[in-house]
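Excluded from the complex is one protein chain; the other protein chains are retained at their positions.
Let's look at chain A:
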Amino acid sequence: MADESARRAVSQIPLLKTHAGPRDRALWPQRLKEEYQSLIRSVEQNKHEDNDWFRLESNPDGTRWTGTCWFIHELLRYEFRLEFDIPVTYPDTAPEVAVPELDGKTAKMYRGGRICLTDHFKPLWARNAPRFGLAHLMALGLAPWLAVEIPDLISKGHVVHRERPREEAQ
């Protein structure tokens, strides 16, 4: 995980200040604002570096998140839906990101399509709680997982490109 590009990606994501989970009615809205600020900056940065790869949005109280992530492999774009709930113990524990459509296709997943994070992720998250937010989860949790798993799933034929690549489809 700790390669140079991941380290750089993380250093560009603003850290969060408010230590509050969804049960903290008074402070959670403030934390949620920080999450959105951090996510917006992260997406802007990714676009700037020509590495735009995910979108996320939440329900109004910020406890359920859905979105998409995509991965370019051999010039083809593969897109996946992603979802997760904010656990009551957030931000001390990270949410479990799920990519439901890949459920059952790889052993690097728990039931329900929850991705299996590396041994490094949990210590890293614990050490940086509560300053890491959802943007960090994307960069340190989901991105490395996709980078390893998707090419493998494509090579095994478990993930097949649905249409022609976007550029041609235009």
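Assorted remarks:
Throughout what follows, a contact is a pair of C-beta atoms (placed from the backbone, for glycine too) under 8 Å apart; a residue touches a chain by one contact, two chains touch by 3 or more; residues count from 1.
Please note the rule applied: contacts and distances are computed from a predicted model.
Missing chain, UniProt protein name, picked from "Dynactin subunit 4", "Ubiquitin-like modifier-activating enzyme 5", "Casein kinase II subunit beta" or "DNA primase large subunit": "Ubiquitin-like modifier-activating enzyme 5". The residue from A:C69, A:M109, A:L137 or A:I150 that touches the chain not shown here is A:M109.
In the full complex, chain A touches the omitted chain through residues 2, 10-11, 14-17, 22-23, 29, 32-34, 36-41, 43-44, 55-58, 63, 85-89, 92-96, 104-105, 107-111, 116, 119-120, 122-124, 126-128, 131, 157-158, 160.
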